[in-house]
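Removed: one protein chain of the complex. Kept in place: all other protein chains.
A and B label the chains in the order they appear, each numbered from 1.
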Amino acid sequence: MARRMPPVDVVLVGFGWTASIIAQELTDAGVQVLALERGAWRDTVPDFATDHIQDELRYAVRKQIFESPERETLTFRNDASQTALPMRHLGSFLPAAGVGGAGVHWNGQCWRFLPQDFVIRTHTEQRYGKGFIPEGMNLQDWGVTYEELEPHYDRFEYLCGVSGQAGNVGGQLVAGGNPFEGARQRGYPLPPLERSASTVLFDKAAREVGFKPFPCPAANASRPYRNPLGVQMGQCTYCGYCEWFGCGNYSKASPQTTILPVLLQKDNFHFKTHCAVTRVNTDHTGKRATGVTYVDVEGNEIEQPAQMVVLCAFAQHNVHLLLVSKIGQPYDPVSNTGVVGRNYAYQITSSAEVFQKERLNPFMGAGALGQAIDEFNGDNFDHGPQGFIGGGYVALWNTGGRPILQHYLPENAPKWGAGWKKAMHENYLTACSVVTHGSVMSYRSSYLDLDPTWRDVYGNPLLRLTFDFQPNELKMSGFLTDKAAQIGRAIPGATVHEKKRQGPYSIVPYQTTHNTGGAVMGNDPKTSVVNRYLQSWDVPNLWVMGACAFPQNAGYNPTGTVGALTFWSAAAMKRYLKNPGPLVTA
Amino acid sequence: MRASLARFSQRRMGLRRSLALAGLLLAAVLCSACSPDREPAAPSTVKLGQRMSAGPWGDISRGRYLVHAGDCKACHTAPGGAPFAGDRAIPTPFGTIYSSNITPDPETGIGRWTDEDFYRAMHEGIDRLGNHLYPAFPYPWYTRMSRDDVRAIKAYLDTLAPVRQNHRENELPWPLGQRGVLAVWNGMFFDEGTYRPDPDRSAQWNRGAYLVKGPGHCGACHSDKNLAGATDEDDPLTGGFAEHAFAPNLAGGIRDGLGTWTGQDIVQYLRTGRNGRTAAAGPMAEVIEQSTQYLSKPDLEAIAVYLKSLPATKDASVASVDKDTLGRGAALYVDNCAGCHLGEGQGELGAFPPLRKSTAVQAQSADTLIGVILNGARIPRTEAEPTGLAMQGFADHLDDAQIATLTTYIRNAWGNHAEAVDAGHVEDLRETLRKSPDG
Partner (left out) sequence: MTPAFHRHLPRLVSFNGQERQIVRHDPARRDFLRLVGVAVPASMVLCACGGRDTGAHGQANAFFAPEEMDFIRAATGRLIPKDALGPGADEAGVPEFLDLQLAGPYGRAERWYMKGPWPRGSNSQGYQLRYTPAQIYRQAIAGIDKHCQAHYRQPFAKLKADQQDEVLHALEDGNVKLGDLHSKTFLDLLWQNTQEGFLADPAYGGNRDFAGWKLIGFPGPRYNYVREIGQYGKPYQQPFVSLIGRAPTAAMAHAAGAA
């Protein structure tokens, strides 16, 4: 029998970016908020301190900064005809455990999606006709527009101290920025990061080809920064250990470096670590959440009653909780009905590795230090002749030069032996990689449900992922990779190794941790789990944050949009608190 | 000379303040985030520091303000314990003293004390039963407070929820356990008497002097002390050892005093825990968090006026450091410190304190700096600056010789100039801090 804790107003499942934002906003509104985090407490000092954080083996290779599959993982298959098998160790994507969530180990690549991304179905049909959308693609609008989200993007960027160059302020194009971005109300809070040798090469080459490169928006502070909450960040020193590491000098935005110093002082905020939520509880009607059940560090099952429940875990963990809690109708790919688990999507990446002679010192870098072009993202170009939907940016990121995982060798270099050694010697300091970061649309055949065989350490069935790259995405990615190679070849003296992404999708090599969908937002309860404010259609006092709300994935890193959606949802929650009930009538 | 001075310092009476240790503070943050126990709500909405009307409510508000000014809570609250219920272990060079319960509990607190009893304690260092109090309780400073102010403090303390918390026996060797010894001590070192304003000075200057010499008891740390733990009569604030740290010179020295600070620098430092020149570390971090950040702007400005009026001390001449040591120190600096304090010790404005031209770095004693390098530090969390940027300790990374070399380098690089540190001294301090409950 689960022990019962005293009730709270709001319980948050997880304590990463979205929970920190929601907690900050709702405690300001005067309610009592409790966050339950399955991982450990972590802070800059001592956990990410400069004396030990630059440890590639420990954090990036042995993956000690991420969640441990030993406790919970998922099973995976490419299509429904296969038996899904457990992901036994991490590979393709790297969710977090611990306070701060993936906000601790991200790179800080903090983008806005394009205005058309939010209305992609309407836009595509208008420009290319209904017949342009392939059979089986569940393309749908978000239910929220870029214009509605713009103030919330702005808040997130100013919270994080994003360094960048605006390209479109209030409809006026600004030289040096991304000319394709949606109109923003003002520039970034900080100027762009310094450029590294390799991003300078990319910039020159891209210009030569005729593109308009710009500095990528970086939640790595180019200057010391004090955010609107009064929290002080340090300046980035280009140590090259952002992604897969915590930041040791307070210069990468994370919940710890932007919100927690203020949030943790509040009387009406509490959090507990090592508490894994295993279920969202509902009353006998199934229409009202009564709280959550969690397992504490000693294995005790504990019930936490709450007036309102907000799922703030990683995208697929939120979906998993909905499924094991039997909230909402699970998706059935055969009949194409049901919503929970529907529209899982990902991103498709590829690269063109560049071998040239100039010394680049790749180890001087930052997680979001990069130059990009956006000519081929979203619908910034005519898709008619291409015959695919979607796009992505082409960029050169100089995230670092960590020797085990961040080195590039020519195509013909021996895999091992003296030839490998020679290739390492000759290329480490001079090679670089132009990458593509492409959208993935949602399909009937890509979804999440519960696995019939394997269970997690808490006894719940594992989540089952059924996903593969579809011809539309492989075609699009191939197109982008050619553009990347074109830029690479414009670098003087360059030999380019074009590495197109091939199907099938594999869970083994790291690609991105940009898993989306499964609890998508929208205006129709038949095709979405939450309404446009991220409020559950079925259980109005349950809200679901994060990238699981994306109806399909766009061609940018998702954190900026996750942050904006969270602020947008928090504003709606404040209205809800005054007058609880569904904010949208189905 | 340096090592012997510091060893000597460890035998000195110092007031109890905590050296901020990252781990401990982390626990404190967690406690404050998770604990329902909070300081009782203020009984009045009168703005702190404003002139208040007479009567009980005015007294209470003023009392609460003065309790902040006197930093009473710091000593009278045990880690994790009820505020003002005492029982905090106060290690002195002579033994451990436990702070008393000053909540109005009749049995174990001051519930039965009259205003007069309380005034006598504050003014003479003698409790309700006539026993001498140990001067770890800073009555040699509180004696300068006005009767009205002391009554206001009592009025505020009377509004607290009574907490039953017995006073633990002090752990002092004979004959120090005999309170009669204190009568002798008082006879030799204690000058009873309320602060008398200097008619030749402004009201602002006098207010500052009153706060510094009275409730603020700044000299308890910032003035030199004799073998018996007593400060000079004139309380010169030219620096002194406090616990295992060094409270720097507050007089007008250029290199290690406040000579280059503006009044605004002082105000900002006391209000926020930092300014463009430095950030508080060591025991002062706690003083700012618990005390000075709550002082009104006029009072902080008065303190600044008073401190800026102190006569400049002559910078002591120190021997220059050999090139080899500086070279090795520079290497250690680049490897361990430059990530935050940057290549030239310039720090990051608003974030990490500069080391270049820092008076704290060039203080007469390097003990605070060594303590920070060993055990890390956290910039105070104040209402104005909530972040609490922290630095890890290097006790596990650097040995005594390396820390001595690094400290010497930081004190003599980029135009800094201060006495070198030897490894033996670091070894002593490491050992002392390891044994200290906060260390």
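The rule is short, and it goes like this: a contact is a pair of C-beta atoms (placed from the backbone, for glycine too) under 8 Å apart; a residue touches a chain by one contact, two chains touch by 3 or more.
Keep in mind it's a predicted model, so treat the numbers as computed, not measured.
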Omitted chain - touching chains that are shown: A, B
Of A:194, A:303 or A:332, the residue in touch with the unshown chain: A:194
Among A:7, A:46 or A:305, residue touching the chain not depicted: A:46
Absent-chain contact - pick from A:422, A:526 or A:575: A:422
Option from A:63, A:279, A:317 or A:483 whose C-beta touches the chain left out: A:63
Residues of subunit A in contact with the chain not shown: 45-47, 49-52, 54-58, 61-64, 68-70, 73, 76-78, 82-89, 91, 194-197, 200, 235, 237-241, 248-249, 358-359, 361, 363-364, 401, 403-404, 407, 415-418, 420-422, 424-425, 428-429, 453-455, 504-508
Contact footprint on subunit B, counting only the chain that is left out: 21-23, 26, 331, 334-335, 338-340, 342-343, 375-376, 392-393, 395-397, 399, 434
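In this text, only the chains that are shown with their structure count from here on.
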Approximate Å spacing (C-alpha centroids) for the pair subunit A, subunit B: 46
Subunit A-touching residues of subunit B, taken from the complex the two chains share: 22-23, 26, 29-30, 32-34, 38, 336, 338-340, 342, 348-352, 376, 378, 381, 384-392, 394, 397
Interfacial residue positions of subunit A with respect to subunit B in the complex: 41, 43-46, 49-51, 224, 226, 229-235, 237, 239, 248-250, 261-262, 264-265, 267, 269-272
